[in-house]
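Heads up, one of the protein chains got dropped from this complex, but the rest are sitting where they should.
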Amino acid sequence: MSVPALELRDVRVRFPGALACDGAGLEVRAGEVHALVGENGAGKSTLMHVAAGLLRPERGELRVRGQARRFASPREAQRAGVAMVFQRFMLIDQLSVLDNLLLGWERARGFFLPRRRLSVKLSALAARVGLECPLGARVGDLSAGEKQRVALLRALSRDARVLILDEPTAVLTPDEAARLFDIVRGLAAGGVAVLFVSHKLPEILAVADRLTVLHRGRTVAAGIPRAGASPAEIAGMMVGQVGAPRAEAPDAPDRPDEIQPPLLELMGVSLSTDGAARLAEVSLALRPGRILALAGVAGNGQGELAAVCAGLRAPGAGRVWFEGQDVTGRPARHFLARGVGYLAEDRHGEATHGRLSITDSAALRAYRHLGRGPLGLLHPRALEAHAARVVAELGVSAPGLAAPSAALSGGNLQKLLLGRELLERPRVLVAHQPTQGLDLGAAAAVRARLRAAAREGAAVLLLSSDLDEVLELGDEVRVLFRGRLSAPLAGPPFDRAEAGARMAGLGWAEGA
Amino acid sequence: MTGLDLATGLLGAAVARGAPLVFTALGEMLAERAGVLNLGLEGVLLASAMAGVAGAQATGSALAGLALAVLVGALFGLLHAWLTVWLRSDQVVTGLALAFLGIGLSSVGGAPLVGELAPSFGPLALPGLVELPVVGRALFAQPWPVYLACLLLPLAHLGLSRTRWGLSVNALGESPAAAAAMGVPVRGARTACVVAGSALAGLGGGTLSLAVTPGWVDGLSAGQGWIAIGLVIVGGWRPWGIALGALVFGALSRLGLDLQGSGIPLFQDPNTGYVLSMLPYLAAILVLVAAGALGRGRSRRAPSALGRPWWPGDTHAG
Partner (left out) sequence: MRAESAWARARRSLLGLAFGLALGAVLLELLGVPAGEAYAAILRAGFTGGWWALSDTLTKATPLMLCGLGCALAFRAGLWNVGAEGQLFLGAWAATGVATAWLPAGTPGALLLPLMALAGFAAGALWGALPGLMRARLGVSEILTTLMLTYVAVHWNDLFIYAVWSDRGFQMTPLFPAAAWLPRLSDLAAEHPSLAGLTLHAGFLVALAAAAALWLLMQRTRLGFELRVAGVSERVARAAGMPLGRNIVLSLALSGGLAGLAGMCEVSGVVHRLQQGFSPGYGYAAILVAWLARLHPAAVVLVSVLLAGLLSGAKQVQPGGIAMMLEGVILTSVVAADFLGRASSWRRAGRPDPGEGAP
């Protein structure tokens, strides 16, 4: 048997308060596509960061082609032939594609960058593997799929023998994902060892030769061939159950009988940022008791749409109505006062900040009415009492209310944020990527509460790049693509293929 | 004074007085392009100007004084880099602290130097070019550090846009996490840029006290360090923008004196002197406002990671 291209054994990585990896390991052979699976928070990314030289493990062994190595930096890993394509790409938006490719490249030697010569070389390589990209374009202007190609090309140009892809399909339409799998298979055929990290079973089974399953930081199954276990068994291993798990039957949705008048309505809303159009003539209506779920990969205008609905941005054109009143361009305060709740995508940078205490984070929505006495003074005890109520709402596990919110895990933070919105009894709730990065337990809890909020009469707008989530939660499903909103999909039940096609830009009727 | 003389004098002064601004602003630009804000430049400028005079006086050589000024600048840069890049302190407060330190040091250390004569750099006429009408006298009879400033501008432009080193610097300022992932030694490179930038400011200080307005008085720079920082913003973090701004401010700082000596009655009233003294600062504000109003375009934006400390393991992408 040949020596594995990459081998990790008994890796332990510790972060404050948690062991991200404890006894994790895997082994990848040249020319195979090997999938590393596990739910969010299982330690997959962490283990890969060790392999790519970004993290130093507390304990563990790393072997490249049989030779024991210790990477002190990503550069050393690259020199050993291990390259990683990150989930967020690690590209520099403000520079051109070519400059990103040249940065830190050993071949880009000499004082003056031989730009022209190297761009010819890179174009040739791109053509060879099917990863053409516009070398002169500014990376920030590219779509997520195009950025990923640049990141891939960058990894390959450094003569990678082991290629690690971290959740690559998170930002791709189903079509783009299929194309990526083709490229990956081609690379493997050429002798590269491809490590594919993902939590999405269906696509892994489509492309992987072998699988390794991680659960809570340790390897529970190593190198199983694809045919060696049923999808149900693998899913069970991912969540730590022995045998096949019971399929989580969604609550039989009791759909409201009549269609109620809309609470929040957008009509012909268009919006541009930095001169680029982000929303084009979007019209939608949010009705009490219903979840309007919008599918689409990130970067098609979700952020802007969420901001408009929450009152954080005024549309460049079009109007926004709340209960029949024109609220276009009114400040966010106004929307909040009318009962619009907002679950931002950026939990640590927009919904709250790591340095704000849990109490203050909880108070951000409610502080205006927590004052007591004739002067409306905010007493710390009132704030703490409120925070305690928020914590109790979804059962947040917190080390104390005065702790900075950075101390909360991803799942607990989101529970806190959702709890603080729900306590205000919002009439409209805008949820942008509510379960991104959450472990299965927290994700399920969040989804359940969103559904419950809708049943209690709130109008919910869900924006998510997780197609399954959209199809599961939505009472009405539409697709957001390049800032345009499709007509509602037929259903429920909704057709996954139809959604996928719309996400790729196909099947849009004139003016839909 | 004829109009032509006025123009020649003003142009010459603009170039001469612009030189220290160019050095200082280029130095700040270098640090900021790498992602580090250095607000201590007023202090560096004053301290190095004082050191330059002290050194020249002690050794009898203006060149030695200039070298000492550069050294002082580099030392300040080292301190700033240690605190902000390695200890990850707040860049604004650290910069201000160093500014105070420099201002105070220059005042204390410069006290015995006031009114003393020290060797300085005389004008170095470039043969042939100096014969040119109008511009000859103004542009080509300057002390040689001024020529150095002019040379530095194209060098800076080329360095940042064409070299491998320049690419790394740009990457550092926009996304240190990505640069680190590609093998750029973030903290080491940032330290180098801060030290070099501060050394350039030291060069500016030395030029000021040894070439442009020779001698030492307390508070010699009158806020030029702060103006240089403003120039970086106004110039869009690009060498040529900075050059333009430096020329304008060089001219403005001389304008007051020239207008008073021009014989025009309005400017003979001493009161206008005070108003004219305010001119450079009001102009600075106006230009900053204009830059803010107009410069919303992408090319004039600040480096994305400016002011944010970085540590190994920070994977916050951009």
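Observations on the structure shown:
Every chain is named by a letter (A and B) in the order it is written, and numbering of its residues begins at 1.
As a convention for this text, a residue touches a chain if its C-beta (ideal position, glycine included) is under 8 Å from a C-beta of that chain, and two chains touch if they have at least 3 such contacts.
Quantities reported herein were computed from a predicted structural model and do not represent experimental measurements.
For the chain excluded from display, the touched partners among the shown chains of the whole complex are A, B.
From the set B:70, B:118, B:178 or B:233, the residue in touch with the chain omitted from the display is B:233, counting the whole complex.
Among A:105, A:342, A:481 or A:494, only A:342 touches the chain left out of the display. Within the complete assembly, B:270 is the residue of B:3, B:127 or B:270 that touches the hidden chain. Taking the complete complex into account, A:312 is the one of A:183, A:239 or A:312 that touches the chain left out.
The chain omitted from view is touched by exactly one of B:30, B:83, B:152 or B:248, namely B:83. The omitted chain makes contact with chain A at the following residues, 14-17, 311-312, 331-333, 335-336, 342, 344, 346, 348-357, 360, 363-365, 367-368, 371, 375-380, 399-400, 402-404, 406-407.
Residues of chain B in contact with the chain left out of this view: 39, 43, 79, 83, 87-94, 96-112, 218, 222-223, 226, 229-230, 233, 270-271, 274-275, 277-278, 281-282, 284-285, 288-289, 291-293, 308-309, 311, 313-314.
Assume only the chains that are shown with their structure count from here on.
Distance between chain A and chain B, defined via averaged C-alpha coordinates, is recorded as 45 Å. Listed in rising order, the residues of chain A touching chain B in the complex are 54-55, 73-75, 78, 86, 88-95, 99, 102-105, 108-113, 274. For chain B in complex with chain A, the residues that touch the partner chain are 162-165, 167-168, 170-171, 174-175, 177-184, 298, 304, 313, 315, 317-318.
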